[in-house]
Structures are given as C-alpha cells and as structure tokens.
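Removed from the display is one protein chain of the complex; every other protein chain stays in position.
Up next, chain A:
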Amino acid sequence: MAEVKKLKRPELNTGEKLYLIALAKGAMVTLKHAVKSVTGKSRGATGLNSSGLGITMQFPEQRWDDFLPEYYRGAPALVTDEQDRERCVSCQLCEFICPPKAIKIIPAEIPADDEWAKVEKRPKEFDIDMTRCIYCGMCEEVCPEQAIYLRKEYLITGTSREDMVHNKAKLYEIGGKRVGLVNKWNELK
C-alpha cells in the first residue's frame, strides 16, 4: 500500500487575495502588444504579411499560400504525369490504410481500345470524404504508383456533406500534373 502524503495548499497573502497586482500585470502585457501593433513592430508583421495591426493574418484578403512550408499536408489529391496518364491503378491500398476510412474506390477495367490499355486497371470512381480526412498522409506513403499526394489545398468548404466529398474529377483538378516521377509503365512494360 502506497503511503498517502497530504500536501498543504499554499496560503495566499493579502496582496494576492486582492488580485489587483495580477490584473495590472495583465493589462501591461496587453498594452505592450497594443503599442507594438500601432508602431508596426508586432511579431510576424513582415514575415506573415499581416496588416500590421497584430499577428493575426487578415483572412481571406490575405492568404497562407505563399508561406506554406514544403512539407505542408493539405487535401489529398490524384495526379497525372508528363504523358497525361492517370497514375492511379485503383489498387485500393490507400482505401485499406486510411485510418478514418475516408477513401472509397470502385475499380474498373481500361477498355482494350484505350491508349493505356496495357495498364489494365483504373478507378471508375474515387471518392475522398473530406469531412473524414485527417490529413495524415498515409495514402501518399502507401501508394505504390506515386498517384496520390497531399497538396497545398486547405480551403475545403461546402454547404452539405455531399459537397465535402471530393470525386475523381475534383481530385484530378486539385492534384494536377506532377512531373519527374518513376515511369513504371514505360515501353518495356
């Protein structure tokens, strides 16, 4: 049995009980920031291109876009390559790995008369439910075809649940073209 040690709560002295000193300290901090803002010396005034009236960015007039780091994880999206081939072959590994089960894929066969018939398989439907997506990037990591990437898209809004589901067309629109990837389906394949 563990020994129970009783601790005594520290007693407040008269000054502390009045709270006036603490209030004054707080007011000083606010005042300091107010002076900095008015004089244009607040934190992030230049770096974040803020209005100069504080560290708050004036969204949506001002945007994050130019300040996003390379590793930023925005909306997951599908990409095409130099040859305008849709890279996804609907192997459904992202659907399998997705922790919140946001991805739903319906695979289909590529018809024999298609330019890329040798790839045999592509998604007929590819839906990502953005109300579920947690931007973890596991889909990007698991993809064996370098087809899905988390892009710098962060403005995802909608007025209904259906609006928040990105379908295949929307995903390719966000993803766009990505060059310099491994060309697995080359002429030798």
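We adopt the following convention: a contact is a pair of C-beta atoms (placed from the backbone, for glycine too) under 8 Å apart; a residue touches a chain by one contact, two chains touch by 3 or more; residues count from 1.
One rule holds for everything that comes next: contacts and distances are computed from a predicted model.
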Subject >> Chain not displayed: protein name in its UniProt record ("Acetyl-CoA synthetase", "Lipoprotein", "ABC transporter ATP-binding protein" or "NADH dehydrogenase") >> reply: "NADH dehydrogenase"
Subject >> Residue of A:Gly15, A:Gly40 or A:Pro144 touching the missing chain in the full complex >> reply: A:Pro144
Original post:
Touching the left-out chain: which of A:Lys118, A:Arg161 or A:Lys177?
Top reply: A:Lys118
Original post:
Which of A:Leu18, A:Ala108, A:Ile134 or A:Ala169 sits in contact with the chain that's absent?
Top reply: A:Ala108
Original post:
What chain A residues would touch the chain not displayed?
Top reply: 89-93, 95-96, 107-109, 118-121, 144-145, 184, 188-189
